[in-house]
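Note that one protein chain of the assembly has been removed; the remaining protein chains are unaltered in position.
Our next item is chain A:
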């Protein structure tokens, strides 16, 4: 038994959290922005050609929206920071002032106007019908009685709802829609032209047809928090860009040089070759996923152990606290806890919590609720005589718990602990919703980049499986080591 083992674990954990915080805090927070003010843009980089990650090259976020945003901030003398997150989280990020503005191919809708202010629109996309070659649909009339795929919350969804006699399947992401179409779960998709063109180029079996612009569509615009003074500044630059042709140039350049990876086989077959350039980008996700799992597992275990001691304590308030704690964290969805932590902390404490820290915290807190019960069971299963022998030897409570009771308790519950770790590895994919670039998030980005839906998913599925396999073999080794004394 080494002296102060837990002390060291706690220190290491604290270092990890601080390090994670340091790594993932937007650098704007650390810099004294004396000369140039930094403004942060929120975007969901899975929508080429508007925004996507240059995963093959620099790893930076690129696209038409980025070009426009850079141009405007340059003109206004701001320094631009880009904060990627899921499309669903963008409005919340604006409202909680995590970002100063959002550009993410976001259409102006009445609902959104309730929560944010929009600039003038900078692009009016046209809707297109995407269908499989051989089963092409050339006009909206032909879609009667068919099943249609649209992106959730998009203007295309609103337009499609007005069509008569169609069934709608609304999904979050374009790659998912393409997959649904390939799999025959829908007959056709309605998406916007630039996106459709990209996918049709990459998948030979996809065809697209333009449809007349929907009436009342106000196009894409920049979103600001309600009452933001930035809106006027941005509008003035936008109108200058429109009048001197800069905007049109950017649009042409962006859509013209669209370089979708040409697929050498038919779009319906699986070709892992398309992933080759993205290998290192995807593999970096392992590091993020592992770092996150380790931080949340360690935090969850230590906090869970403390909670389990609270539960066994003879001080009633500690018992009540831990019981209520467990009940709340087990009784609400993890995803909800994650989003609450991520969006509520900046509002309540004026601390812009970095995504990875928020995720580690949420998962640790949640995992601790489950582990506290497991550990409590493990402690109760240790022979009472162990406690009496320790007391009789004059061993203080803390030392007894750490060196005598816990090692035996852990040995009892090792299989349950391994289960929890395995669950954490897989649940970690939830963090992609707040923009942490873990494996799943990266596969989304690669899906968007390659216009291929299935290959990235299968690939990271295999990675997850291997990670879990490695984890369980390590656990088996540990168990064998602990069984040494039997």
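Throughout what follows, a contact is a pair of C-beta atoms (placed from the backbone, for glycine too) under 8 Å apart; a residue touches a chain by one contact, two chains touch by 3 or more; residues count from 1.
We adopt the following convention: contacts and distances are computed from a predicted model.
The complex appears with one chain absent; UniProt names that chain "Amino acid ABC transporter ATP-binding protein" among the candidates "Cytochrome c", "Dihydroxyacetone kinase-like protein", "Outer membrane protein beta-barrel domain-containing protein" or "Amino acid ABC transporter ATP-binding protein". Screening A:109, A:246 or A:408 against the full complex identifies A:408 as the residue touching the chain left out. In the complete complex, the residue from A:252, A:388 or A:479 that touches the missing chain is A:388.
Although one chain is not drawn, its touching partners on chain A can still be listed: residues 1, 3, 383, 385-386, 388-389, 391-396, 399, 403-404, 407-408, 411, 482, 484-486.
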